[in-house]
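Omission of a single protein chain aside, the complex is shown with its protein chains in their original locations.
Right, chain A next:
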Amino acid sequence: MRYMLLIYANEAAMATAPSEKTYQISAAYGAYTEALKKSGAWLAGDRLRPTQSATAVRTADGKTNVLDGPYADTKEQLAGFYMIEAEDADAAIAWAARCPGASAGTIEVRPIWEMSDYPSAN
């Protein structure tokens, strides 16, 4: 099954962290990504720029409404993601627990809604 690991972290804390801590976290993510790739679980993954770079877009009555800022104002923000292939929920949860972000923030594990999960037409 494919799973999305959504990494939620406290942006403000990350921004003010001393540089050696930032370096240590980056190194940990590097090792984690490498481990995912070596074991064949990695499908995709990237870090997102902070929510100050976010733009929220909605359309209504034919007009496009563009807002400066994230969709929701929350304590922890979406900071990055991995898309992985895992045998089952246990394997996906195990990968989420290894993610460096799990010790400081929250990793949300979401199964992908595969095309084959849609009911067939008949």
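As a convention for this text, a residue touches a chain if its C-beta (ideal position, glycine included) is under 8 Å from a C-beta of that chain, and two chains touch if they have at least 3 such contacts; residues count from 1.
One rule holds for everything that comes next: contacts and distances are computed from a predicted model.
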{"item": "Among \"RNA polymerase sigma factor\", \"Acyl carrier protein\", \"Tripartite-type tricarboxylate transporter receptor subunit TctC\" or \"NAD(P)H-quinone oxidoreductase subunit 1\", UniProt-listed name of the chain not shown", "value": "\"RNA polymerase sigma factor\""}
{"item": "Residue of A:M1, A:A28 or A:A102 in touch with the missing chain, whole complex considered", "value": "A:M1"}
{"item": "Missing-partner contacts on chain A, residue numbers", "value": "1, 3, 86-90, 92-93, 109, 111, 117, 119-120"}
